[in-house]
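One chain of protein is taken out of this complex; the other chains stay put.
This part shows subunit A:
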């Protein structure tokens, strides 16, 4: 019997006040495979990230980790289970030092409970090692994150996820365009994670970039899976067309429905 996929969604639904953000989604994320999630705004990409990372619990269906149904109480629980996330806003606390940000929620400690305290030296060392692991050197772990440039903040967020992600890595790319250096960093992180057998979920807005690194492509539309494709199925142009087409078509549909209510909900 083959090993179960690292992550699997079975008929999973998430609703916000009755409105489904994800509607009976079934998908698997295998280890050693980069799955790119594509879709326009409001298609459920962010909700998918929120569910996988433990920020939002699902309402219906199952989330399975290594074939076992799980329900994470918080992102901390998901991270302890080995699912680490690079958030769209990078999730860094600007006034805190680099090491406090990197270790937040999993700080090394010393001593017993009433006197349990942060092991600052160990935390600094972990930080330097985690950054070196993704090829970034020369960052002072005591430096406040505020003083880092955007690229360096992204390095920090990626280093944190790579350090804590043992089973799966979820990346939610920022909406604003990234530089080549930033794309390279993301690319190296996801390729490295794939080589180590992690399940990689990459939410991206750039179909060409997705085709460059992705093994599988998950297209979402209105909270449902609109397409589950492999590299063999599509080339970069197809992906671009699929994404663009979807967006245009939806805009057109909405507009027409506004102008002609007699069309109904088609």
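The rule we apply is simple: a residue touches a chain if its C-beta (ideal position, glycine included) is under 8 Å from a C-beta of that chain, and two chains touch if they have at least 3 such contacts; residues count from 1.
In the analysis below, contacts and distances are computed from a predicted model.
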item	value
Name per UniProt, for the chain absent here [options: "Acyl-CoA dehydrogenase", "ATP synthase subunit b", "Xylose transport system permease protein XylH" or "Monovalent cation/H+ antiporter subunit C"]	"Xylose transport system permease protein XylH"
Contact residue for the chain not shown (choose from A:39, A:54 or A:165)	A:54
Identified contact with the non-displayed chain, of A:45, A:58 or A:100	A:100
Contacting the left-out chain in the complete assembly, out of A:139, A:162 or A:178	A:139
Contact footprint on subunit A, counting only the chain that is left out	53-55, 74-79, 85, 87, 89-96, 100-101, 103-105, 107, 109, 116-118, 120, 134-140, 143-144, 146-152, 155, 180-181, 184-185, 188, 212
